[in-house]
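The block underneath contains the structure these notes are about, expressed in C-alpha cells.
Removed from the display is one protein chain of the complex; every other protein chain stays in position.
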Amino acid sequence: MNETKITSRQIISLTAGVTTAGSVLVIGALIASTAKQDAWIGSFLAILFGIPVIWVFLFLGRRFPRMTFVEISRELLGKWLGTVVAGSFLFLCLQISFHTPWFMSDFMTSQVMPETPHYVIRALYIAAMSIAILYGLEAFARASEIFMLVVSVLFVFVMVMVIPNAKIENLLPVFENGLIPVLKSSVFVTCFIALPNITMMMVYPARLDDLNKGEKSFLKGYFLGGGITCISILMSVLVLGWAITANSRFSVFRFANLINVGIVFSRIEVIVFVVWVLTQFIFCTIYFYAFVIGLSQLLKLKNHKRLVLPLALILLTMSEVIFPDVAYQEHWAVFTWIPYIFTHGFVLPVFLLMVYWIKKRVLKMDIGDNRGQK
Amino acid sequence: MGILGRVFRRKSKKQIPQSDTHLYRDLLTNITRVKNDFGQSDDLTVNSFKWNDSSPSICASLYIKSLVNTETINSLSEEISNLKIKDNKSRQALPFDVLRAHFSGVRTLKEGDKYIDLYADLLSGNTVFLLHGSRQYLSIPTESTEGRSVEEPSSQTVIRGPKEGFTENINQNILLVRKRIKSNTLRLENLSVGNLTRTAVGLMYIKNIAKDSIVREIRDRIKKIETDSILEGAYIEEWIKDDRYSVFPTFLSSEKPDSVASALLEGKVAIFTDGTPYVLTAPALMVEFLHSSEDYYHHYIIATMMRFLRFIAFFLTLLVPSFYIAIATFHQEILPTPLLVSIAAQREGVPFPTFLEALIMENTFEILREAGIRMPRAIGPAISIVGALVLGQAAVEAGIISAVIVIIVSITAISSFAIPNYEMANAIRATRFAFMILAGVIGIYGIFIGIIVLTLHLCKLKSIGVPYLTPIAPWIKDGNTDTFFRFPFWVMKNRPFGLHGDDKRRIGGEYTVRKNKKGNQEFR
Partner (left out) sequence: MQDMAVALFVVVFGSILSLIEIPDLLKKKMHRELVAFVVLTVLGMSLALLKAFGWSIPNPSDLLAWVYSPVEGIIKGLLE
C-alpha cells in the first residue's frame, strides 16, 4: 500500500460525511414515530450517546497507529479468529456498498426522473465510486473537503430559508410521554450516526500524520455530522410536525418544498438533493474503499486498485438484488440494520478493546503502541 | 616533453583513432573536413589570412553568415588587424596567444579541440579561429540579436499595468525579468534541450523562496528529456507533466514579465524557452488560471469583484449548455411557467431535439472561432456579420434552431473569453462537451455525477507534486488570502499558497498610514 497521507482537516470532512449520510433517510421517520415531538431532544442525546463509541475507536487508533481495522483485529485475535472477524466486518462494508446505489436509483426514479431505467442510474453511481477509488485516497479526501464545504453552505442556506415556515408549537408539549421514548429513540439514532464511523477505522489511524490532531478532528467531524442531523430533525419537526415526519420517507426533502421566499425557481429541494447526493457519495465510497483495502489486506495483495473494476461489476448486479422493494427496505433498515451495525460498530470494537486489555494487563503481553498512554 | 613524449604521442596516435573527433594539425584538412560536414553550405564563410609577414602561420576564421551580427564581425576584424600590426612590431608570439591575451579580458573566449564543440560554437553564431599547426580552435561570440522588439503582448491585454511582453529571444526575456527582481538570490540555470534544435532553456527561481525539492525535480525532469526538437515551451510541458492525459494545464504560461516576476516571488520556477515569447511557471495551481495580474493593480474590493465575476464565468461556461439541455429535455417543471411557455413556443417548429440543437450550435460556434483565428484582417468584419446575421438570426427565423439556444451559446462563448488563461479555457471547452453528452442522456443526475467526477479528477491532479486544488483542498490555513478574495497587501503577511521554501514572511511592517501615527499634525 503506498503511503498516502491525509490531513486532519480531511478527517473532519470524511467523518462528517459518514455521520451525516448514515442518518438522512430513515432517521426522521424512525425517531419521530417513537419520540414524537421530542424527536429533536432524542437526536441531540444520540450525539452524546455516541461519544463513548467514538472514544473506543480513538483508543484503538492510539494503541495501534498505522494499522487499519482489519490489521488490528488480526493482530489482537490471531490469524484465524482475526480473519473471520475481519471478514465479517468486510461483509458489512460490502453490504453498504450495495445499498447506496439502490437508494440512488430508488430516490431518482421516485422523486425526480421516473422514466430513467434503474440500472443507468446505478451504473453511473458505481462508475463514479470506482473512479474515486482508482484515483486514490488522497484525491478522494481532498474532494471530500470540497464536498463538505458545499454541503455545509447549502445546508445552512436551506435551513435558514425554511425558518419562516417553522411553527414552534409543533415542539410542544415537551416530554409529553416522558423520558423513556426519547431515550429509546436516541439509542436507535446513535446506531445510524455514530456506529457507521467504524469504517473510518480503516482509514483513520493508518494514514494520518499527527495522531493528536487527528483525534480531535475525528471528534470535530462527528459533531459536525451529528449537528447537521440534529438540526435537520429539529427543523423537520418544527415545520412539518411529528406525524408527517414519522410517515414520510424523505422528510427533509418534503419541507424544502415549502420554501417560499419569492424566488423564481419552484424546486428548491434540488439543493437538498445535492446535499444528500454528496454526503451519500462520501459515505459509500468510504465503505467501498474499506472493503477493497480490507480484502486486499486479507489476501495480502500489493495493489488494491486491480480489484476495483471487477468488484464494480458485482456491485452493479447485486445492488439490484438486495432490496426487492421499498417496504422490504424500510423493514430491513429498522429490524436488521440496527442490530447488524450494533454488533459490528459497537460490540466488535469493545470486544477488541477487552482482548487488548486482557492481553496487556492479565497476560502482560507487549502489544500495541504505548504512545499517548496517560 | 622531449623525445619520449613524442614517441608516446605517436604511439597513442596509432592506437586511438583521434582523427575523427579531434582537430588535425593541418589547417587545410580541418577546413575541408568542416566544409564537408556542413555539406558545402553557402552559409559557411571561411577566410584565411596570414598572421603577419614574419610568422609563417596561416590562420583561418569561420562563421556562419546568417547567424552572426555584421557589426560585430566588422569590429572584430578591425581589432584583429590592429593586433596584427602591434604584433608585427613586438616580439613574435603565437597568434593564438596574442588573441587569447587580447580577448579573454572581458569577452568570453572558448577553446577546444573537438569537432563537435566546434560545430556547436559555429551554430550558436560564434566566430571560430583555426591556426595551422595547432590542434585547437578559438571561438568568440558574435551572434546576431535579430528579432522582434518588445511590444504589447497579443494575447494578454490589460487596462492598467505594464504593456511589455516577452519576445522570441531568450536573453531579452531574461533581461525583462531581471530588471524587475534586482536580487542576487534570483538564480538562473541554462540548459540545452533537444538533439537537433539544441534549444536554450533557462530555469529561473529565487533561492530561498522556491522550494529546493521542486527546483531539483524540475531540473531533473528537463535534463531527462530526449527528443529531436523543442520548438516551444509546450513541448517541454508535455514531456515533464505530472499527469500525461488530463486536459487541464498544470503549467502556467504567460507572455508578461510582471506575471512571471510575481510568480517567482511566490516561490515558483520559471522556464524560459528560446524561440517563444511564452514563459512557463511551475508549479501551477488551478486558482491561478483564473487570476489576472490586473487584480493587483486595482483596488482590492474591485479586484475581488472581478475575481468573483471570473469564477462565475468559469461555472457558466462549463455548465450552462448542459443545464439547458437537461432542463429542457427532462425537467421542464423546474422553470417558472411563463418562461416555460415561451421556451416551448419557440421550440414549436424546431425539428431537432434539444441535445442535437445545442450540439449543432456549439459546433458552429467553435468553427467560427477557429476560422476567426486564421482569417486575414481584411475579411474580419465580414465574417462577424455572417456569423451574427446568417447563422444566428436567419437560422432562428428559418426555424432550424430556437432563439434560446443562440442566447445560451452566446453566454457560454462570452464567459469562456472571461477566463484569463487560454489553456484553461480550452480545457473547459473539452469538458463542456462531455457534460452536454451526460446531460443529454441522463439529465440533471448526469450533470451531478459529472461534477463529482470532475472534482475528483481535479483533486487528483498534481503540478510537480503540489496538489492542483491547493489551497482549497488541502485547506492551507492562512493561504487563502489570495484565492477568491484579493485581500489588501497589508493582510497578505505570508507568501501565499503554501508553496514557499524557507522564507515565509513577505512583509515586515504593517500598513504604513495610521490615523494617529501620521507624521505631520495636519494630515491626521
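Descriptive notes on the structure:
Chains here go by letter, A and B, matching the order in which they are written, and residues are numbered from 1 within each.
The rule is short, and it goes like this: a residue touches a chain if its C-beta (ideal position, glycine included) is under 8 Å from a C-beta of that chain, and two chains touch if they have at least 3 such contacts.
Since the structure is predicted, the reported quantities are computational estimates derived from the model, not experimental observations.
Partners of the chain left out, restricted to shown chains and counted across the full complex, are A. Of A:L219, A:V270 or A:L307, it is A:L307 that touches the chain left out of the display.
When the full complex is taken into account, the listed residue touching the unshown chain is A:K184, out of A:K184, A:K216 or A:K360.
On the side of chain A, touch with the chain left out of the figure occurs at residues 33-34, 91, 95, 98, 117-119, 123, 184, 295-296, 299-303, 306-307, 309-311, 313-314, 316-318, 320-324, 328, 332, 334-336, 338-340.
As a convention for this text, only the chains that are shown with their structure count from here on.
Here the spacing of chain A and chain B, counted between their Cα centres, is 47 Å.
Within the complex formed with chain A, the chain B residues making contact are 330-331, 333-336, 441-446, 448-449, 452-453, 455-457, 459-460, 467, 469, 472-475. Touching chain B in their complex are the following residues of chain A: 7, 9-10, 108, 112-113, 116, 120-121, 124-125, 127-128, 131-132, 135-136, 138-140, 142-143, 145-147, 149, 264-267, 270, 274, 277-278, 281.
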